[in-house]
Every structure is written in C-alpha cells, then in structure tokens.
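With one protein chain removed, the remaining protein chains of the complex are shown where they sit.
Letters A and B mark the chains in the order given here, with residues in each chain numbered from 1 onward.
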Amino acid sequence: MTDLTLKRRHVLMGMGAIGTLATFGLPQGAMAQTPKAGGTLRISHSTRIATLNVLSLSGPAEYPCIDMIYSGLTRIGLDSKVHPDLAKSWDASADAKEFTFHLREGVKFHDGTPFTAEDVVATYTAILNPDIPSSARSVLTMVEKIEAVDPLTVKFTLKTPFADLPVSTAHANARILSKAALAGPLTDLDTKANGTGPFKLDVYDSARMVRLVKNPDYYQPGKPYLDAVEMMLFPDLAAETANFLSGATDVMLTVQQAEFARIAAQPGIEAKRVASGRYVCIVMRQDQKPWDDVRVRRALALATDRELLVDVILEGLGRPAADSIVPPELAFATDKPAIPYDPEAAKKLLAEAGYPDGLKATLVASDRPAIRAQTAIALKQSAAAGGFDLTIETMPHDTYLANVWMKGAFYIGYWGMQPTIDATYRLLLTSDASYQDTEWKNAEFDALIEEGRATVDEAKRAEIYAKAQAMEAEDVPYIVPFFEDVLTASSTKTASWEVAPISRYFYVEDVWLDKA
Amino acid sequence: MTLAYLLRRLGAIVVVLAIVTVAVFGITMVLPGNAALMILGEHATPENLVAMERQLGLDRPVWVQYGTWVWGVLHGDFGMSLRLSLPVAQVVGEAFWNSAWLALMALAGVTVIAIPLGALAALKRGSVWDLVIGLFSYVGTAMPEFVTATLLLILFASPEWPVMPAGGYVAPSEDFLGFLRHAILPAGTLGLILMAHISRQVRSEMSEVLSSDYIRAARLKGLRGRRVVWRHALPNSLAPAVAVISLDVGYLLGGIIVVEEIFAWPGLGRTLIYALQNRDLPVIQAITLLLAVVYALSNLIADIIIAWLDPRVRHA
Partner (left out) sequence: MRDFLRNPAGLVGLCLLSIVIGAALFGPWLAPYDPQQFHPKTRLQGPSWDFWLGTDQYGRDLLSRILNGAPSTVFFGIGSTALGVGVGSVIGVIAGVAGGRTDSVIMRVLDGLLAMPELLFTLLIVTFLGGGTTQAMLAVAVTFAPGMARIARSSVLSVRTREYVMAATARGESRAWIVGREVLPNALGPIIVEATIRVSFAIMIGATLGFLGLGAQPPSTEWGLMVAEARQFMFRNPWCVAVPGLAIAFTAMGFNLFGDALRDAFDPKRSR
C-alpha cells in the first residue's frame, strides 16, 4: 500500500515535469560521452553574492560559490545522503559519542599550504565559538571536544550520543577553512577565500560578478573539467531570462515558477525540476488561544486547499504536503496520507472547539520572498469556506524579523530542506529546537528524537522516527501546505549541471561544456 | 546675486546636510531590527545575533557610532557597507556614475526635444500641433514613472517582440552600444515625464512673451517672424524653463529610484532601496547625502543661471 502510493506520486510528478526530473542517485554525468575539459561556465543568478564568509552566509547565490571554493569533511550528495569529502572515511563508537575522521592525504589549500587535522580543529573551534556568527553551530551543539590525533586524523567527542554527526559535518556552512585564515581578521573572509575546493577565487565583485578559476591541485584527479566559472549577477529576472535564452549564459541558477514553462519549452534548454523539501509553514503559537486547541489546528488543515495552492502559487511545480515538515526524500520519512480539502469538516471541528460562528484571526506574512504573502492570500480564500475569517497583514521583512518572527501567534514561515529528519525536527519542533516558534513542546517527542540520535541500528531508528512522525501528524504543530520544487535550467551544451534537493550542493567539478 | 549671498546659500546647504544625517541616523537606530538581523535572517539565533552585532560594530553606544561615522566622513572615509563587503565609497561611487549617465541622457534628450516642442505649440496656438502636444503633456504628467515604465516594457520588451532589453545593464567600457540599448527605456521613461513638464512650461511662457508689448513692437518694426522668435521670444522664455528644469532635477532624483528599480539599472536608486531593505546604514547615509547635495547644488546653479538670463532678477 505504502509503496503503491509512493510510486503513483512519482509517476504523476514525472508527467507534470517538463524536461527531466533529477535522478536521485548519481549525476547524469555518467553519460555515454566522455567529458571534455576546458571552457568557462557562466551561471546567472538574481540575488547578490554579498559575502563569501562561509561561516555565516545564507544567500541562494552564495552557496554555489562556497561549494566550489571550499570542501567540508563530508558532503551531501544528489541522493540526499552523506558522502566523503575531505574525510575519506570515518568510524563511530558503538554509543555514537566518539567519531574519528580519517583525512585525505596530499590535499592542499589554494595558496599551496597543506591541509591537516589542525585546520579541521581550528575550523570547528571557530564554528563553536559563540563570539563568531556561524550558521552551522546549531547542528553541532552536542560536540564537546575536537582533537587532532595525528595530522590526518581528527576525533570528535560528543556530550550526547548523535548518530548523524557526519551529516552535521556536511552542513553547507561547515566547510574547512585554513588555520591561518582563522587567525587573521575574520572580516577578510567576506571577500577573500582560501579553500581546498575544485575552484579558486579569482575576482570578487559583489555588484557584478564572482569569477572562479580551476584548482589544478584538486584532490579528485582530472577534475574539475572547467577552466573557470563566472557567477553573473542579473538584478532583473527578465534580463536574466533573456540572456540565458540568447546563450549569453549557460546556466540559470534559479528559475521562477511563472517563467518555468516558457523556458522549458525553448529549444536547446534543459529545464530541471528537482523535488525538494523546501516548504512554507503556517506558524500557530500553541501557548495561546485559539491555537492551543488541536481541533482548531486540524480545522485549518482541513480548510487548506493544497491542490489550489500548488496550482496558483507554485504553478503546479511542487507537491501538496501533509502538514509534516519531513519531506519524502529524507531517510526514515514515512508515507503520509494526503489531507483532503474539506471545509465542512473544518466548520464542524471549529464548532466542536467552541467556535460555531467561525474564527477570526490575523495572519502575518513578511513581504520577502513573495511566496509568503501569496500563500497567505490563497489561504485566506481557501480557509474562508471552512469558517476562518483571516485578515492578512503583510509587512517589510525587517519589521517581521524584529517583531513577529519567533514571537507572533500566527504567521507564515519559509524554510529550506534539511539533510536529516533529526536536523529537520531539531530546527523547529523539539523543545530545545533552534527556532522553536510554536511552543509545541512535547516531552515524549523530544525523548523519541533523542533516542533516534543515539540509535545506530537502522531498523530501530526507522521505527523511532515513524513514531515521531505519527505524533506530528496527530498534533498538527504546523500547517505545511506544500513542498516547493527547486527549479533550475541549463543549456543542452552544459553537461552534468545538477542541483541537490537541498539546494546547497552543486558538484560543479563534474560539469563540463560540450562546445565543439 | 553677490558672493555673500552665495556663501550664505552654501552654508545653509551644509546645515541642512548635517540635519539630514542626524535624522537618518537617529531614526534608523530607533527602528526595530538592524543590519545584523537582516544578514542572518532566519538563522539568527540570539547568540549569533550578538556576535554579528559585535562584528559590525552595532553593539557600541549610538553616539559613538555616529561620532565615528562623522569623523570618518570628515576625513573622506565613508566606511564599509554593512551588507556588501565593499567600501561605501566604491558601492556609491559606481552607482552614482550609472545614475548620472541615465539622468544626463534623459535631461539632454528632453532639453533638445521639449523646448522646441513647447515653442512650436506656442507659435501654432490652437492648431492640431498645439492640441497634440498639450494632450501629450497632460497624459505625461499624470502617469507615475512605474506605469510609464511598465507600459513601455509591454510594448517594446515582450518575449514575443523584444525590440529592447527588458532591463539590466552593460558597462559602457565593455559594450557601448549595449549600454545605450539598455539605457533607452529607462532614460525614455524619465524623459517622457520631464518632457511633459517642460514643453508645457515653455509653451505657456512663450505665449506670454509672444503677446507682450516688446514683441509686438518688434513685429511692428517689421522684423521677420523667425528672427523675432529666435532672438527675442525664445531667450526670454528660457529663464522659466531653466527654473522648471532645476525643479525637475528634484523630480528626476526621485523618479530615478523607481525607474532603476524597474529596469534593474545599478544606480543610486536601486542601491538605496537595497540598502534600505537591508538596513545598511552607511550606504543609506552616503546616498541620501549625495542626492541632497546634488539637489541643493542644482537649485543653486539654476538660480545663478536664471539671474544671468533674466536681468530683472539680476538686479533684484
């Protein structure tokens, strides 16, 4: 039964997709042709690369840059699983409290200095230093000690057991910096970069272009194929599209939903739709009325017309979700039955909860990105039939961040995909989650997640996480109406351009240009 | 128009600028949130926020921040952009030239086209020309820039019929023709609206001059029509036109913000909006200052030109 539904969904998605749906295994670079070396890949993007500071950056066009410049101990693959990077292997103690990473030999930083365990220790010390802003700290809080056992071995000692540590070390913001760079002024990291990745920084101009050139000493022999990569900023979508279609650029990093069908229909273009775990969620603060009542939350869930939202907001380029923040791509994700749009049932539930005449509420949405306000508007329409009278309040992003985010009672959240179920839940739902904004605090749930962390046996973990997901479905801490696809496009001359579902890993070292 | 008067005007400008910087600084400080929060966005754990504020120097007392900034500016150092990892001088400097090109192209085009149009309308009062020009100027003044720009985009930049690029920018040093092509629609948008203002003004001033006693006297003396117009009427209606143009510089400085945003032209306006959204205070300050200086100077220069063109004002 489970399998059947899953398959059916994939078939449906395959039909909806124009072009190709990314295969979740190896990149399609395993094509019959042998890769050609040389050439400059021009990637267009429409958000600024405001900084190259690996520790704290978060821009959509900044991630591909650091993915090319730096390497981490581990890296997430297109299959959403952990792969070795600078660590060629690792072993964990039976209690999942001690991890030993064996580093690759002969790796050099771009400036020629050899990469050693000391650099790893310095990097992770910086990440864990509360005086330095770093995004990866929240997934590494359990780390107690990092030591260099020898120049090619690093040992992590944890305060609490954590089976997914190698996933945490693959965090996009946990790339290895050189010890020397961390000893210097940290503001230098904004504009300078000395990594071990396949490309070296050549030009950094946040107003126009970031140019990277081939690192001949990259640890994968023969790679990268490209001589250089140029990240070209187009502050205007129309101009970006026009340039891409005319062949002035090879890759369009992000395609807007409204443009996807048109771009995909052009000859010589391969538009990709990658099913991803990026989602919009409706935050309902559960230490306050009326959201403390699960019946009200369920009523809103039933009053959410997911098909309509996917059609109108995503132009069909996404999947209805079932109020779980865990996307089907993640390991241990259970199959969740679709939630029907049933306004009558919603009204009935509202009446049971003590709102026979419906419920009034103000839903806050930030103005950036536009999808938040769009979701709010569509939800208002959809929920009206279910007895919800929603007032939409859209506000500038700075006001939202300062006044509503993590504080408001009812607002629209927007999150990227996380690499594991543990990271997904630890971000938002456990009592000590980094961004606990629902006050849905459940000791039983916390205990399950804790147990999952400490369990190494796969079958047991599956069982534990199934229980956790059942609790989530039961309690509806968030309304998650849909998962949004990651949309990208490349010219057919660009081989092996891939974006991982967690759109932070790009494997540009595998890309090559088929230009005769 | 004495030297003392000029000095007094310049002094007033400096005072105004000082007030502007204090106001912008003060209000930005009072607002909820700051650049650190905007950089971290929804990855802002309280811990990271504190660290980022320290890194950006936002944890210092307000007066220290302001003092440091003023001290820097007085020494020609506008500081670092909080968001863009670049010196403010570089960010704003590049943007300034891009905007200046756009504005100059619009102004030059308009001056060449609008003044003759206005004169034509005044000379052929009541003709079809007058009516068309009048209508055009009424419609032009009633369209906000974003409407004109959007309509121009639909007409000239649709995917089915892309005569013009839909926005963006090419550096003139790389591809001058491409630069011009990208500049046509934004400069045209600004120009259309300016043209409406200026041609109308020239028309009404010129009509007044044409019906004045000395022109009639000149005609009576037997001077031919064209000579009367070029030697007497037009120069006398120019002073008001210059006044309008200088007022329109103020309009232009506002309009450029919208136009640059729509056509993705990397000038002051677009940079200002980006800085406002990201609470990048040093950049906001620098751009506001720069725009206020340009505006004040253009007013001053216009006053000087008017005084020079119009003897009555010169002696007043």
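Here, a contact is a pair of C-beta atoms (placed from the backbone, for glycine too) under 8 Å apart; a residue touches a chain by one contact, two chains touch by 3 or more.
Just so you know, these numbers come straight off a predicted model, no measurement behind them.
For the omitted chain, the shown partners it touches in the full complex are A, B. The missing chain, though absent from the display, is touched by one residue of A:D202, A:E352, A:E393 or A:E451; that residue is A:E393. Which of A:D188, A:D335 or A:D367 touches the hidden chain is settled by the complete complex: it is A:D367. The omitted chain makes contact with just one of the residues A:A37, A:V203 or A:A258: A:A258.
Considering the complete assembly, subunit B touches the hidden chain via residues 12-13, 15-16, 19-20, 24, 27-28, 31, 134, 138-139, 141-147, 150-151, 153-154, 158-160, 204, 207-208, 211, 250-251, 253-255, 257-258, 261, 272-273, 276, 288, 291-292, 295-296, 299. Taking the complete complex into account, residues 237, 256, 258, 308, 311-312, 365, 367, 373-374, 376-378, 380-381, 392-396, 399 of subunit A touch the chain not shown.
The rule is short, and it goes like this: only the chains that are shown with their structure count from here on.
Per-chain Cα centroids separate subunit A from subunit B by 42 Å.
Of all residues in subunit B, those touching subunit A in their complex are 31-33, 36-45, 47-52, 54-55, 83-86, 91, 94, 153, 157, 159, 162, 165-168, 263-264, 266, 270, 274, 277, 279. Contact residues on subunit A toward subunit B in their complex (touch as defined above): 48, 50-53, 56, 58, 130-135, 137-138, 186-187, 190-191, 204, 206-208, 234-236, 238-240, 242-243, 262, 368, 396-399, 401-403, 405, 413-415, 434-435.
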